[in-house]
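Take this structure, written in structure tokens, and hold onto it; I'll ask about it next.
In this view, the complex is presented without one of its protein chains, the others remaining in place.
The chains carry the letters A and B, assigned in the order they are written, with residues numbered from 1 in each.
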Amino acid sequence: MAFGQDLVGAVTSQLLVGLSRAMILFVVSAGLSFVLGVLRVPNIAHGSLYMIGAFAAFTITALFGQALPGFWLALILAPLAVAVVGLILERALLSHLYQREHLMLILFTFGIMLILNDLVKIGWGAEYRSIVPPDNLTGSLTIGDLPLPRYNLFLLIVGPIVAVAMWLFVNRTRIGKISRAAAVDREMVGVLGINVSWVFAAAFVIGCFLAGLGGALIAPTTSITLGMDRTVIMDTFLIVTIGGLGNIWGALIGSLIFGLTQSLGLLLWPQFAVVFPYAAVVLVLLARPKGLLRSVW
Amino acid sequence: MLEVKAVSKFFDDFAALSGANLTVPDGSIVAVIGPNGAGKTTLFNLITGQLKPDRGQIVFSGEEIQHLPPHTICHRGIARSFQIANVFPRLTVFENVQVSVLSHQGQSNRLFRPASSLLVRETTEILESVGLGRQGRRLAGTLSHGDQRTLEIAIALGSQPRLLILDEPTAGMSPEETAATLELIKRLARSRGLTILFCEHDMDIVFAIAQSIMVMQHGRTILQAPPDEVRQNRQVQEAYLGGVDA
Partner (left out) sequence: MALFIVVVLLLPIFAPSFYTYVFALVMVNGLLAMSLNLVLGYGGLYQFHHGVFYGIGAYAIALILTKSPVPWWLAFIAAPIIAALFGLVIGWICIRSTQLYFGMLQISLGSLVWIITSRWYDFTGGDNGINNIPMPSFLTSGKEIYYFILAVLAISIAVMYRVVKSPFGATLQAIRDNPQRCEAIGVNVRHHQLIAIVIASFFAGVAGVLYVGLERSVFPDMLFWVLSLEVFVMCLLGGWFTFAGPLVGAGIIVILRTFVSIYTEYWTMIEGIILILLIFFLPQGVVGFALGRVGRKAQAAEETVQVSERGAKV
């Protein structure tokens, strides 16, 4: 019996780990997917913006104290800072490239990734950093016999909030509706007399905000370091692809598949746990090369 | 030669074609007319395999072809031009036609023989027959719009078709270019014994060269008849003069 209970405990805690990881992946990939849907640009620099979000969260908590209000400020200010970086990039550079070939836009974001990588190195150095969340988010909540880490539970609340906020934004606000229309039919939006360029800018900035938010959210759970951009961008690319390019709900489903296969895979075959999500992605794409949900274009 | 039988095609809920019928006898010139959105281009895309019909049959030379992919249909003997100029802009005019001739001769997959020496005579002959003989070395993307449309016909001829389908061959052309294209189509039909199926907005052209006219509206065939009969038909007059959606 004891063995059975251990197993239930292990599965439950891995489920929680997987779900909370999925929530962070969702926040990041929702931003990537939104930009992809509206601008049709897979933003390779998205991972770098996520990394900047994490480093910014570190600096802000260092300035305002580890507990209160530092972390909460970081959750708001770090994404905003990343959004400002995004706005500058979009207005100064990217906005001049919309008429160009698609591949040029993709390579442009790769160039930005390379530059941001070294700027982070200059700004924060190559050391490992870490932050501690405030007291009421550390430690575990014990339900039954199971200790459930509070921070993971917190992430389970944040993820759905972001999902609902995105849904409300796209369906209930004017700019959201316009950006959705721009994703489907660019010319129509131009005909309506709306400045498409600013719609693109808004979408890009929102995407950057979500990347920064994802970075700030992951900061207390991992060591913040150079190179954290490279795996997250690949993972979120795959999530967005299996979800259906530009589809926010697809990003949610993809994130859940990605997070859960990895954490449950750890129980099955620890050495190859990280392989499971990629194998799952390949299986999904073999069955549905265009992703699970309908792509917006 | 070609028989389209009760073909339908749906895009989501929208019926682009619902029960279109068409007969193209061997050696004839047949025109398809109808207002914008009547389904003419969809019909052509179904015949050449770019789209698959949801219902109905398409029979070419006694064989159902509606399930075949475009490249196979081409090898059976149907070639086409497209509504918008649809050439290979970064290749030379010569190469544009040569690629088509190579494909027809089954040589597209040859890996180690220089293409520049292959099928030069055949390609040059086609270019000269459409009047592009002197433009061979130019990049296709730099040709005038009218010449690009002519090149399109030349590309189609490269596959030595028995049936040539032209989607609005004179759209966007100047009056002189239109007249020249008209002569070209007539000449091709005569000298190569081609069967030609085309659609066109310009009624003067249609009545000048078509031996049979099929009239479409809302994805349906209204009638197919010789030009004189079509001109007299009340339903056609209503479709065009009533201004339903023209």
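The definition used in the following text is that a contact is a pair of C-beta atoms (placed from the backbone, for glycine too) under 8 Å apart; a residue touches a chain by one contact, two chains touch by 3 or more.
Because the structure is predicted, anything quoted here is derived from the model rather than measured.
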Touching the absent chain when the full complex is considered, from A:8, A:62, A:104 or A:165: A:104
Touching residue (missing chain; options B:70, B:172 or B:227): B:70
Touching residue (missing chain; options A:72, A:169 or A:278): A:278
Residue among A:112, A:182, A:202 or A:293 that touches the chain left out of view: A:112
Chain not shown: contacting residue from B:34, B:136, B:158 or B:219: B:158
Touching residues (missing chain, whole complex) on chain B: 48-50, 69-72, 74-75, 79-80, 82, 86-91, 95-96, 98-100, 102-104, 107-116, 118, 155-156, 158-159
Chain A residues touching the omitted chain (full complex): 40, 42, 44, 93, 96-97, 100-104, 107-108, 110-115, 117-119, 121-122, 230, 234, 237-238, 240-242, 245, 271-272, 274-275, 278-279, 281-282, 285-286, 289-290
